[in-house]
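One protein chain omitted, others in place.
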Amino acid sequence: MPKVLIVVSSLFGANARLAELTGDVLERLGAEVRLRRVPEVVFADHVQPSAKTESLASAEDLAWADGFVMGSPSHTGLLSASMKAFIDTHHDAAVAGDYLNKTFVAMATSGFAHAGQEGVVGNLNAAAAAWGCLVVPPSTADSTINALGGNPYGLSFVLERGKVSSPESVVWLLEAYFARFIAVTKATATLRSSQTPAE
Amino acid sequence: MPKVLIVVSSLFGANARLAELTGDVLERLGAEVRLRRVPEVVFADHVQPSAKTESLASAEDLAWADGFVMGSPSHTGLLSASMKAFIDTHHDAAVAGDYLNKTFVAMATSGFAHAGQEGVVGNLNAAAAAWGCLVVPPSTADSTINALGGNPYGLSFVLERGKVSSPESVVWLLEAYFARFIAVTKATATLRSSQTPAE
Amino acid sequence: MPKVLIVVSSLFGANARLAELTGDVLERLGAEVRLRRVPEVVFADHVQPSAKTESLASAEDLAWADGFVMGSPSHTGLLSASMKAFIDTHHDAAVAGDYLNKTFVAMATSGFAHAGQEGVVGNLNAAAAAWGCLVVPPSTADSTINALGGNPYGLSFVLERGKVSSPESVVWLLEAYFARFIAVTKATATLRSSQTPAE
Partner (left out) sequence: MPKVLIVVSSLFGANARLAELTGDVLERLGAEVRLRRVPEVVFADHVQPSAKTESLASAEDLAWADGFVMGSPSHTGLLSASMKAFIDTHHDAAVAGDYLNKTFVAMATSGFAHAGQEGVVGNLNAAAAAWGCLVVPPSTADSTINALGGNPYGLSFVLERGKVSSPESVVWLLEAYFARFIAVTKATATLRSSQTPAE
């Protein structure tokens, strides 16, 4: 069973909510899931608790996973400072090759259309490249993504007043995408040092 | 045996030379290789013939391959117009999902350090994402890439007076990287419509 | 009177239409305007004529202008091959410093939200940087851009069935933005070799 770590930076709760929806979809697809939050480095007084992502992501979580879903809001068109600090914290393990061939997808939100969603996904994909992850882009071949106004480089969502709008549409997209993500994660199991025993 | 298409835009021959070196390495690693050139759309009078890449890349080449190596020089910090035209030409097949889960790596050259190598690799990776390819980034975990001044997002090389300098160093890097590329390509064979029979 | 060159790649006419709207706004703001099209290098049989942009952009147009508006559709998340070929064609003049300190703004369109609008604007801004232009980004401080779902890096528009939807909203945004663009262009007149006589 592929193990997927969902790790988000979530100030006002939207990315934590997306993480929950993603976790549910992944579990229905047969994955073992951990939902984690990165430690917040700024605006700490705004952080709102969220049921399933109370725990902070640890080095052990990163080692444990076969695949990563990394989610960040767009702040000034770039990934959040907290997500960046989290990535920096695990730099040495990345250089040591600990994350090679783990599957990866980026997730981004913004309050306005085009307010840096491509930028945030590009930031996260750059980190994934430096880590040697296998980037599994949603692609323009997935018509659900076009229908929902997503982008082909990662999963991206425009919020409505800071909240995930129409969760059922989001779940429709997540189901379409993550079936493929899980298939790639399973197929590449033998290439990872964190290899899970064959099912 | 994984089938790899190497397709380059090469005005003055440097990318064609890199393609040959890459093709030799991939064949030693057990891959079946096709070397192809994209049709040149500008500066056509500068194009120099190159032994192994005489043939132009076709739709059939793209359908045939399990994995892609796409190489472009940096012109004004961006991929070449010819490579862009080639990508556009095959847009409909990409949207139809024909390139889903094929493995991908970008290759870039420039005359000066930092003259857009990251930019070109980023351009090519964006196209790969739109096509739904599995992007296999070199990563900072590969010390040969650091030693040669490459970048973690794709294979990149600084030319000396328009030529590939020290081919033996280049081959050293290519061998280190493509062993992993081939492993990922083999592991994901069952996920592609162009699936080759099990070996 | 500042001289502004609007140069677009337009396959199906949407960018040519935007160019017309932009040209009208710039003329009302007191600029002298040239509307030009780049030569199309692919899909040439799809190209539709457009009243005001019949002429192809020339080296003389680039030399003439105080500021540039460069518009491209998003094809596979990147600028069009034709626009790239146009940029390459004028590489030598750029290296010679002929475009230093000319003002610049990018314009992008796509059929879907997030289908590479940030990417195209980023491509065009990279070319502008290589040319040494002064990039005048719309910014998030402009609430009209937020209202219309634009991005802060350049002017970007989602098409409806390939056409510019609600031109009056587009004009509202263009008027808000180009007043600032013209002010910057006027203020920097003495820094350009193409300096126009003081008014």
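Should a chain be cited, it is by its letter among A, B and C, assigned in written order, with residues numbered from 1 in that chain.
Methods note: a residue touches a chain if its C-beta (ideal position, glycine included) is under 8 Å from a C-beta of that chain, and two chains touch if they have at least 3 such contacts.
Since the model is a prediction, treat every value here as computed from it, not as a measurement.
A.B. asks: Just to verify: which one of B:Ser80, B:Thr103, B:Asn125 or B:Thr140 makes contact with the chain not shown?
C.D. replies: B:Thr140
A.B. asks: Given the contact definition stated above, which residue among A:Asn123, A:Ser156 or A:Thr188 touches the chain not shown here?
C.D. replies: Per the contact definition at the top, the residue touching the missing chain is A:Asn123.
A.B. asks: At which residues does chain B meet the chain that is not included here?
C.D. replies: For chain B, the residues touching the absent chain are 76-77, 112-119, 140, 146, 149-153, 156, 158.
A.B. asks: What residue numbers in chain A mark contact with the hidden partner chain?
C.D. replies: 41-43, 75-82, 84-85, 87-89, 91, 94, 116, 119, 123, 126-127, 129-131
A.B. asks: So that we can see where the missing chain sits, which residues of chain C does it touch?
C.D. replies: 94-97, 99-101, 122, 125-126, 128-142, 152-153, 180, 183-184, 187-188, 190-191
The working rule: only the chains that are shown with their structure count from here on.
A.B. asks: I'd like the Å distance between the centres of chain A and chain C, where a centre is the mean of that chain's Cα atoms.
C.D. replies: 35
A.B. asks: Listing for chain B: what residues touch at least two other chains?
C.D. replies: In chain B, 94, 126, 129-131 touch at least two other chains.
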